[in-house]
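Every protein chain but one is kept in place in this view of the complex.
As written, the chain order gives the labels A and B, with residue 1 at the start of each chain.
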Amino acid sequence: MTAITAEADATASPRRAGRVLYGASVFLLCAWVLVPLYFLLINTLSSPDAVNSFPKSFVPEFDLGSLSFFANFAGMLSALQNSILVAGLTMVMSIAIGAPAGYALSRFDFWGKELFRFLILLTRAFPLPLLALPLAVMFIRTGLDDTVFGLALVHTTLALPFAVLITFSLFSGIPMELEEAAWTLGCTRLTAFTKVVLPLILPGITASAIFAFVISWNEVFAAAVLTIENRTLTAFLLQNLDTSPLHLKFAGGFILVVPALIFIFAVRKYLFAMWGIANR
Amino acid sequence: MSARYLPYVLILPVTLFLCLFFLYPFVLVSQQAFTTGEGFTLENFRDVTSHWKFPISLQNTLLLAAAVVPIQVALALLMATMVNRMEKGRDLILYIWTIPLGISDLAAGIIWLAIFEQSGFLNSMMSALGLIDRPTTLLSYQSPLLVFVAIALAEIWRATAIMLVILVAGIGLIPKEYYEAAEVFGASPWQRFLRVTLPLLRPSLSTALILRVILAFEVFAVVQALGGTLFPVLMSETYNYQFVLLNGGAAAAIALIILGISIAFTLVILRALRVPKGATI
Partner (left out) sequence: MLSKSTLTGAVSGVALLASVASANADVLFWSTQAKPVEEAQAMREQVLANHGDSVDYQPNDGGPWLTRLNAELQAGSGSIGVLGALHGDFSAMDAENLVDLTGVGAAASDTFNSLAMLGTDEMQYIPWMQASYIMAASKEALPYLPEGADIDALTYDELIAWATNIKDATGEAKFGFPAGPKGLKHRFFQGYLYPSFTDGVVRTFASDEAVVAWEKMRELWAVTNPASTNFSFLQEQLLSGDAWIAFDHTSRLAQAFNERPDDFVAFPAPAGPAGRGFMPVIAGIAIPKTAPDMEAAKELVAYMLEPSTQIETLKATNFFPVVDVELPADLPPSVQAAGAAIAKMAGSADANPGLLPAGLGTKGGEFSQLYTETFERIVLAGQDIRMVLDQHKPRLQAIMDESGAPCWAPDAASDGPCPVQ
C-alpha cells in the first residue's frame, strides 16, 4: 500500500517538476518580451527629467507631457491614416498576388520553378535604399509619386517574398490526397481549394497578412522618399526620432509601436481560429 | 484550364510585379556596380573589398548572424512546441510572444539603448540590487564582447517572433495522429519532437530560416543604435558609400556582395532541409 503510493509519488513528482519548469519557461519568455517594452512605457510616461535621471525608476510617473507633445503635432492624424491605408493595401495585394504563387510552388513541378523561387528570394536580399532612387524616378514619371497606392506597391514588393514562401510552406504541409479526395467527391479544383484547403491555410494567410502589415508599417526609407503630402506615420516620425531629445524619442517610439500591437491583437484569433480543424 | 499552364497563370502576377518593381530598378543599380566611368569594370568590387573596414564588417555581419540565428531557431522551436501543447491561455501567450513583430528595427534600437546605456535600466537594476555603486560604461570600445552581446540580445528579442509565427502555423498542420501513434510506441516527448515534429516541420523551418538569414545579413538599425561606430557591418558600409561618400557604384558593389552571401546561404539551407521527393507528408 505504502509502496504503491510511493511509486505514484515518484512518477508524479518528475511530472510536477516538468510542469513547474514548463510554467516557469513560459513566464520567463513572456517576461523576456514584455520587460523591454515596459521600459519603453516607463520612459514614455516620464517627465524629461526622469528620463535623464539615474538610477531609473521602475514605476512610471504618468507624466503625459511627451505624449501630449505628439498629440499637438500637426499632421499626425492624416499620417496615421496614410500608414493604415498603405499597410492595408499592402496586405491585400501581397496576399492576393502571393498566395496563388505559393500554391503553384507547392503543388506543381514546372519549368523555371527554381528560377522563380530565386527571384522571390533576391527581392529580400538587396537593400531597398539603393533601389529607391530608380523607383522614385519611375514613380515621378508615371504619376505614382506621392500616392498611397504607389507606396503600397513598393511595400508589396517587400512583403511578397514572405507571402509566397509562407503560403508555399503551408500548402506543402497539406496532403495532396486531401484535395484529391475532394475532387472524387465532386468538387472542382476551385471548390476543392476554397472548401478544403483554404480553411486549413487560414492561419498561414494570417501570418503573412501580419507580416505584410508590419513590414509596411515599419518601412521608413521608401516612405520618406516616395511620399510628400501623404507621409506615413513612420516616415513622419521615426526617421527624425534618433535626433530628438530622449523623452520624445521614447514617446514617439511608443506611438509607433502601439498601432502595430493593436493590429496583431486584432488578427491573432485567425492564427488559431482553425486550430481544431488543423489538428484534425 | 489545363494543369500544364495553371502554375504559370498562378505565378504570373508575382512575376510581373517583381519585374516591374524589383528587377527593373535592381538591374539599373547593379549596372552601376560594374561601371566607374567607361565600360565594364570590377574596380568597384576591388575598391570596397580592399578597404580596411571591409573584412571587419564582413566578419561582424557573419559572426552576428552565426550567433543570433541558431539561438532564434532554438527559441522559436521551443516557443512553438510550448504553444502547441498549451491548453489554457494559448491566444494570450502567443500574442505576447509575437509582439516584437510589430516593432521596427529603429524602435528596437531605441528600446535596447535605453537598457544598455550608462544611465540606463540595466545599470539602474544592478545598482538597485547593490551589485554596483555607480553606473558602469557598458557599450564602449574597451568591451567589444559586451557590445556584441547587447546587439545579439536585441536582435534575438526583435526578430525571433518572425520565425515563431511561421513555425506555429506549420506545427498546426501536423496531424495529431502522428503524435498519438508515436505515444503508443512509447516515444518520449523529446523523441516525439525529434522524430515527428522536426521532420514534418521541414518546409516551414526552411522558409523561416531562409527569411531570417537573409534579413540577418541586412542588419543595420539595431547595430547602429547599440554599436555606434564600433561595430561596422556590411549594411552600414553600404549606406556610408551611398549617402556619405556619394559613391553609388561602390554601394551597389557591396549590396551585390551581400546578395551573393545571402544566395549562398539560402542554397545551403535549401539543400540541408530538402524534403525528399515522394516523402511528402
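FYI, contacts are C-beta pairs under 8 Å (C-beta built on N, C-alpha and C of every residue); 3 or more make two chains touch, one makes a residue touch a chain.
Just so we're clear, the structure is a prediction, and the values are computed from it rather than from any experiment.
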Identify the residue among A:Val137, A:Met176 or A:Ile262 that touches the chain left out of the display. A:Val137
Touch rule applied to chain B and the missing chain gives residues 113, 117-119, 134-135, 137-142, 224, 226-230, 236, 239-240, 242-247
Interface residues of chain A (partner: the chain not displayed): 48-49, 52-54, 69-70, 73-74, 84-86, 88-89, 91-92, 129, 132-133, 136-137, 140-141, 143, 145-149, 152, 206, 209, 221, 224-225, 228-231, 237, 239-246, 248, 252, 267, 270
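Criterion: only the chains that are shown with their structure count from here on.
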Cα centroid separation between chain A and chain B, in whole Å? 14
Chain A contact footprint on chain B (complex, rising order): 3, 6-8, 10-11, 13-15, 17-18, 21-26, 28-29, 75, 78-79, 82, 86, 90-91, 93-107, 110-112, 114-115, 119-121, 123-125, 127-128, 135, 157, 162, 165-166, 168-170, 172-176, 200, 203-204, 206-207, 210-211, 214-215, 217-218, 225, 235, 238-239, 242-243, 248, 251-252, 255, 258-259, 262-263, 266, 275, 280-281
Under the definition above, what is the set of chain A residues touching chain B in their complex? 22, 25-26, 29-30, 32-34, 36-37, 39-40, 43, 52-56, 58, 96-98, 100-101, 103-105, 107-108, 110, 113, 116, 118-127, 129-131, 133-135, 138, 153-154, 156-157, 160-162, 164-166, 168-170, 172-176, 200, 203-204, 206-207, 210-211, 214, 217-218, 220, 234, 238-239, 241-242, 249-250, 253, 256-257, 260-261, 263-265, 268-269, 271-272, 274-275, 278-280
